[in-house]
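Left out: one protein chain. Kept in place: all the others.
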Amino acid sequence: MHAIGVDIGGTKIAVGVVDEAGNILAQVRRDTAADDVAGIDRAIADACTELVAEHEVGAIGLAAAGFVSPDRTSVQFAPNIAWRDYPLAQKVSELIDVDVPVVVENDANAAGWAEFRFGAAHEATDMVMLTIGTGLGGAVVVGGSLVRGKWGVAAELGHMRVVPGGHYCGCGHEGCWEQYASGSALERDARHAAIAHPRRAARLVELAGGDAEAISGPDVTRAAQEGDELAVELLATLGRWIGEGAASVAAVLDPELFVIGGGVGAAGDLLLLPLRKAYTAELSALGHRPEAQIELAQHGNEAGIVGAADLARR
Amino acid sequence: MHAIGVDIGGTKIAVGVVDEAGNILAQVRRDTAADDVAGIDRAIADACTELVAEHEVGAIGLAAAGFVSPDRTSVQFAPNIAWRDYPLAQKVSELIDVDVPVVVENDANAAGWAEFRFGAAHEATDMVMLTIGTGLGGAVVVGGSLVRGKWGVAAELGHMRVVPGGHYCGCGHEGCWEQYASGSALERDARHAAIAHPRRAARLVELAGGDAEAISGPDVTRAAQEGDELAVELLATLGRWIGEGAASVAAVLDPELFVIGGGVGAAGDLLLLPLRKAYTAELSALGHRPEAQIELAQHGNEAGIVGAADLARR
Amino acid sequence: MHAIGVDIGGTKIAVGVVDEAGNILAQVRRDTAADDVAGIDRAIADACTELVAEHEVGAIGLAAAGFVSPDRTSVQFAPNIAWRDYPLAQKVSELIDVDVPVVVENDANAAGWAEFRFGAAHEATDMVMLTIGTGLGGAVVVGGSLVRGKWGVAAELGHMRVVPGGHYCGCGHEGCWEQYASGSALERDARHAAIAHPRRAARLVELAGGDAEAISGPDVTRAAQEGDELAVELLATLGRWIGEGAASVAAVLDPELFVIGGGVGAAGDLLLLPLRKAYTAELSALGHRPEAQIELAQHGNEAGIVGAADLARR
Partner (left out) sequence: MHAIGVDIGGTKIAVGVVDEAGNILAQVRRDTAADDVAGIDRAIADACTELVAEHEVGAIGLAAAGFVSPDRTSVQFAPNIAWRDYPLAQKVSELIDVDVPVVVENDANAAGWAEFRFGAAHEATDMVMLTIGTGLGGAVVVGGSLVRGKWGVAAELGHMRVVPGGHYCGCGHEGCWEQYASGSALERDARHAAIAHPRRAARLVELAGGDAEAISGPDVTRAAQEGDELAVELLATLGRWIGEGAASVAAVLDPELFVIGGGVGAAGDLLLLPLRKAYTAELSALGHRPEAQIELAQHGNEAGIVGAADLARR
């Protein structure tokens, strides 16, 4: 059975028809406004209507960046879109002239599910996905099932506390993992290094057009690939924090595989080697079990579409 | 169907027949030696044989303090008993003249399962149990199923790292949660307070017979119940660490209930109130979901028997 | 001998004639622009010229917020004024028609010296002053002498690291004491509490005119004085960090007195009681020496003028 997956972003939505092997057979996009939730409903319905005219689909899955109700019908809260206890599935359903089930999933869960079913984890039963972007999103699969939690808010891995009294987080707390293990953390660390150690940061500042406050994650990766010592250290620090936090996650879940998604994957072994080293260094029960694999995600931006579509079929 | 549950300790084993409602219908005990694994096998078999003479049982569950293989047949490693990759289920099975399945479960998992089925969490579907004793043991139930992990080592919650560079742990790492959230942590904190603040610790030292190094957890609880300021603070600190760590666990699992087991429960609200306050203070997504309940366990020492028996039936 | 003290801020300067008892006999002010260093020189010279017309003075001391050379002649670097290796004493000297020595002192050192000579510490020989404002400035007096350090940069107490991996600091590092023990820290903590715990922060947000991002230190103090629970906790947390850091400073210097300056003093015992408690709790060698006193500063904004004048006489 084919299904539609919808990846809803703040300014655009991407909608695709996905077959049972995880292939996207057709895809359309629509522009949206984050504060116009009715407009988002209409854009989704419009795109779906366009696709169902050409494809037979049995379900529609909506990937939303927010807290999704455990019955997969509504979005309780979203940081970047004006949803508040919003019955998204029903709203979209009412605007579509086809009678198929519509379900909502958290976007990180959807992306993780895509990796679990059709990507880096397709042979696994117990997996944790870490999506390292602006923040740190997570998805947890245990025994082949997605863990949504009692109230749909499981796998908020970025908000595990890793440093008491540590960096402030947008959630209002201190020391959240995502403040150490995200693209934003990498950028902030780089910008601070440019203050504390201007000479060492010269290449990074140069790549940022002379403005230390403009240093980006890709600048760090590029400098590191050139061999810049500070940039290599910054990626190693990022990798260390990801790996150390993953070891704590492993103490809870004992997965066979961690999948690392998000833009930082571009750094390759400059990130992965220190990441794996830190994971091994901090893993408990080392030697009494195989170590989990740690691999890069295989899907890119389309993971949300693929995962949402596949979850909607279930 | 009735089943037998066996709780295997370092110096004695407790064996009971458990009905489908979690009641122990009969119970026997045997003394054992931690380094005599064959003797432990025989003691288990002997006790089981005695019980099956009087009770019809359909399964036998063995609760072992160690890393248990995911197929529930063997103990990979135990800190206090000389099991190393030991096929415990088969060994016991061969010594028993009844043809019923024998399975091995981690003891913390068994205790948690008893609470989940017949105790504080019997109405829950998503639960985390924290057994606060010498260390911090855990059990995780997601969607009604026990989470064992890919290699049987899930729910080692006591080894989540909560303080980088923190207290040394017996596992060889630093900053493990159980070094802050256990009866041992409480005792160590009390003994250190007696060094740094002898005057404030006078009552605790008195309760310990004048020897600061002998201050025990129950001494702290007793002094706190009398109103001793330092003892009240020590229990509040223990509660704070339990609650803050639980908030990190909630970021991963979003459970509806935490069950607190182990001897520290005797401190009651002196522990629970600061524990719940800290949990709420550190919980992410507060306000976007109900808060998990935090309750004391209802079973005591017999939880291992009950949980192992019930898990063996499945 | 009378002396002139000059307190140089980013937008205005305050200049006073100070007698040997620390009294300000006359005072004038001038507006300045932070990026016009020559203009600042002229404004200082102009104000001094005005005052020496009426008062006989023997020395001029300039209090500058920046790194001052150990020979007290120039400012190596200032965060808020465009001085870079700037020979401030000579520049001012050349513009004044009176032949008296002109010396430069760090502003926190000058303020601390005022307290040491004429304020809360006038009976002490070994003192540490902590000026808790936007940042955390310090001044150290050992055996009656101001400690300037080999290169004039001693007593940068706000940049002791108190939390590895802690809050980012404007200096480019992480975990600096001033990120936990300053008015800015208090405000940031209050604003984050408003995100994580909106209900508890209702009164603070109300005092800030409905805008959580506008909560100020005085708002917190006012709410705490009304009995608001969150505000009381925020001041206690600030006090705890000041006290714990002071205990580390005491391990280095063993002073008899800490003087707490800056606006947070308005909170009085709401700050001082938790501060002193934390200091005692973390002090090493407790019981083998008297505990240092911890008192509020007696001078307010004029401390820089008084201290700079008095240091210039020496």
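The chains carry the letters A, B and C, assigned in the order they are written, with residues numbered from 1 in each.
In this section, a contact is a pair of C-beta atoms (placed from the backbone, for glycine too) under 8 Å apart; a residue touches a chain by one contact, two chains touch by 3 or more.
Keep in mind it's a predicted model, so treat the numbers as computed, not measured.
Student: Thinking of the complex as a whole, which visible chains are touched by the chain that is not shown?
Tutor: A, B, C
Student: Can you say which of C:Gly210, C:Gly227 or C:Pro290 touches the chain missing from this structure?
Tutor: C:Pro290
Student: Where the complex has a chain not shown, which of B:Gly165, B:Gly287 or B:Gly300 is the residue touching it?
Tutor: Of all options in B:Gly165, B:Gly287 or B:Gly300, contact with the hidden chain holds for B:Gly165.
Student: For the chain not shown, which residue from C:His2, C:Arg117 or C:His173 touches it across the whole complex?
Tutor: The one listed residue touching the chain not shown is C:His173.
Student: On chain C, what residues meet the omitted chain?
Tutor: Contact residues on chain C toward the absent chain are 67, 76-77, 125-126, 138, 140, 142-143, 145, 147-164, 171, 173, 176, 244, 247-249, 251-256, 282, 284-285, 288-290, 292.
Student: In the complete complex, the non-displayed chain touches which residues of chain A?
Tutor: Residues 164-165, 196-199, 281, 286-287 of chain A touch the chain absent from view.
Student: What residue numbers in chain B mark contact with the hidden partner chain?
Tutor: Per the touch rule, chain B residues meeting the hidden chain are 163-168, 170-174, 180, 188, 192-197.
We adopt the following convention: only the chains that are shown with their structure count from here on.
Student: Give me the ID of the chain with the smallest distance between its Cα centroid and the all-protein Cα centroid.
Tutor: Chain nearest the centroid of all protein C-alpha atoms: A.
Student: Tell me whether chain A and chain B, two copies of the same sequence, contact each other through the same residue numbers or different ones, using over half shared as the line for same.
Tutor: same
Student: Find the geometric centre of each of chain A and chain C from their Cα atoms only, then give the gap between the two centres in Å, rounded to an integer.
Tutor: Taking the average C-alpha coordinate of chain A and of chain C, the gap between them is 45 Å.
Student: With chain centres taken as the means of their Cα atoms, state the distance from chain B to chain C in Å.
Tutor: Between these chains, centre-to-centre, one finds 52 Å.
Student: Give me the residue numbers in chain A that touch at least two other chains, ranges are fine.
Tutor: Residues 163-164, 171, 173 of chain A each touch two or more of the other chains.
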